[in-house]
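The complex appears here without one of its protein chains, the remainder shown in place.
Letters A and B name the chains as they come in the text, with residue numbers starting at 1 for each one.
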Amino acid sequence: MAEQISRDQVAHVASLAKLAFDEEGLNEFTEQLGDILSLFETLQEVDTSEVEPTYSVTTNVNHLREDQADNWHQKRELLANAPEEAADLIKVPAILKGEAEE
Amino acid sequence: MTFNFFDHDLAALHQGLKDGQFTAQELVQGSLDNIAKTNDQLQSFLNTNPDLALEQAKAVDEDGNFAHPLAGIPLGLKDNIATKGLPTTAASKILEGFKPVYDATVVDKLRDQGAISVGKTNMDEFAMGGSTESSHYQKTTNAWDSSKVPGGSSGGSGAAVAAGQVPFALGSDTGGSIRQPAAFNGIVGMKPTYGRVSRFGLFAMASSLDQIGPFTRKVQDNATVLNALAGFDPKDSTSAEVEVPDFTANLGKDIKGLKVAVPKEYFSEGIEDGVAKTVRAGIEQLKALGATVDEVSLPHTKYGVAAYYILMSSEASSNLQRYDGIRYGFRAPDAKTLEEVYVKTRSEGFGDEVKRRIMLGTFSLSAGAYDAFFKKAAQIRTLMIQDFNQVFENYDLIVGPTTPTVAYGLGTEIDDPKAMYLGDVLTIPVNLAGLPGLSINAGFVDGLPVGMQLIGKAFDEATVYQAAYAFEQATRLFEKKPAIADEY
Partner (left out) sequence: MGSGNFETTIGLEVHVEMQTNSKLLSPSPVHYGDEPNENTNVIDWGYPGVLPVANRGAIEFGMRVALALHADISPFIRWDRKNYVYPDNPKSYQTTQSATPLGKNGYLDVTLPDGSTKRVRIHELHVEEDAGKNTHGSDGYSYVDLNRQGTPLIEIVSEPDMHSPEEAYAYLEQLRQVILFTGVSEAKMQEGQMRADVNVSIRPFGSDEYGTRVEMKNINSFNYVRNALAYEEKRQAAAVRAGEPIVQETRRYDEPSKSTISMRVKEVADDYRYFPEPDLAPIEISQEWIDKVAAELPKSAKERQEYYVNELGIEPYDAEVLTQTLAMANFYDQTVADGADPKRAANYLIGDVNAYLNKTQAELQETKLTPEHLAGMIKLIEDGTISTKQAKKVFEAILEGEEPEAYAKANGLVQISDPAVLQPWVDEVLDANPQSIEDFKGGKDRAVGYLVGQLMKKSKGQANPTVLNQLLMAALKQR
């Protein structure tokens, strides 16, 4: 585990998170994140090699919905909330070819 | 007619409505009047919806059906609970003016039962914080001392109830966000068992930890509200399909022989003397009421904050990635390209604490960090759950302080995230384990309330309420009113 996070790492994480910081902000965040990460270091004291992780405490299993369609007819209100729409489509600045399409 | 909601608890309001002593419209108007009188100082409500509330009150009066204990009773909703057609912003700029087109399940339930929301309460932005100072819109003050924070993240709801603006309010609790403001404002706040109350319509911070719960001045009121909120919701896959008992059923039963465990870690360093003393005295009170009290150990408590901040921020980073300026909410006005829409919208729309947590979470899940952070934290979570399970094999209840300190000064911690995070040390373990936890006023230090936390077994809110009620009736601390009560 890294002693503290580097400025480059912070910049990388920011790009994943779609956040931008100016120079000062980046330095400040790097320092703060490093400080918080040092708090997290204490976890390494605990031997968890035999411990199953817990991702949720729900005891629900197979909480499934039957396959029945139900249109809630929210299209108009949804489109009305969109910053930009046209012809019932959500309008966004052009997606450039090659921009990480899945 | 003036209702300060100090002299009337929910049962009294309900009786008064039934007997025709006053109408729902008068109650709602009374609540709106209270807010008008004190909100300049308190800043607890972000907005009110008088027209809709009075219209609903009128309908309840005309219907005349007061069978349900909350029929005709006004309330406040934390601003991260979706209300159809009414602004719901999570106190964030990124949702400024946003009106969800649907109601949260709890909102549906309360409305079906005749309760009337008068407005939305202030909070830390996206429920991230412990002082309500990270709200984009305004700074709420403590009901007992306007120079102090109300706690957070549900600080608006906590202060509103403590100051008598509304008889009850809803909050959400991910790491203490109901219990901590309840403690700071000297009222009762319950975080129910994970899965007890539907999360459908609660703007998610950390899905595996979030839970909606009530703020009230008194225990019985709290149990009454939880009765109205609890229950299986097919729209929430984590909503528990378990029976919902009447949470008021055990109130008034004595607590002789109740086995109370007091974790020694909950009184370790960092806990202010005044808080420790007050809560110790509270525990003595429980003993005096017939409970047996033993010291126990929850050895992994000290890792809770770290584990919590990793898991919470990881989930939050994913839950908040949807705020991108494409489908709803704020879009940065000068964004030209798609990438600018994303980056400028988020960079301008989120405040620092939200960004900090998004960054932490994104990092914790990223390639190379996942095992050491996210997975490790999830393993620690298992150990903490095991700690609780062991104690609950022999005990009915765990009791300790809710917070290490009383309410602190506005502006004193907001720039020191690490210090603020450590303030959650006593409430976090309860969320990680999914247990019910309640904070009740146990006394005052320098005029500021001290919260005592009662933690129950999963789905055993009834015992928590039973003990809290016995304590409340013995101490009658609710009779002490903050100075702001004189405003009405």
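Annotations
In this section, contacts are C-beta pairs under 8 Å (C-beta built on N, C-alpha and C of every residue); 3 or more make two chains touch, one makes a residue touch a chain.
Remember, predicted model here, so these are calculated numbers, not experimental data.
Although one chain is omitted from the display, it touches the following shown chains in the full assembly: A, B.
Only one of A:4, A:38 or A:56 touches the absent chain when the whole complex is considered: A:56.
Residue in contact with the omitted chain (choice from B:11, B:52, B:101 or B:372): B:101.
Of the listed positions B:73, B:86, B:110 or B:204, the one in contact with the omitted chain in the full complex is B:204. Although one chain is not drawn, its touching partners on subunit B can still be listed: residues 80-82, 88, 90, 95, 98, 100-102, 104, 199-204, 206-208, 234-238, 314-315, 317-318, 321-324, 326-328, 338, 342, 362, 365-367, 370, 374.
Residues 12, 15-16, 18, 55-56, 58, 60-72, 74-75, 78-79, 86-102 are the ones on subunit A that touch the missing chain.
Following the convention adopted for this analysis, only the chains that are shown with their structure count from here on.
Once the centre of each chain is set as its mean CA position, subunit A and subunit B turn out to be 24 Å apart.
Across the complex, subunit A meets subunit B through its residues 1, 5, 9-10, 13-14, 16-21, 29, 32-33, 35-37, 39-40, 42-44, 46, 48, 51-60, 63, 65, 74, 77-78, 81-84, 90, 92-96, 99. The touching residues of subunit B, counted against subunit A in their complex, run 98-99, 101-102, 194-195, 207-208, 234, 237-241, 300, 302-303, 305-307, 309-310, 317, 321, 324-329, 331, 335-344, 346-347, 350, 355-356, 358-360, 362-363, 366, 372-373, 375-383, 385, 417-418, 421, 433-434, 458.
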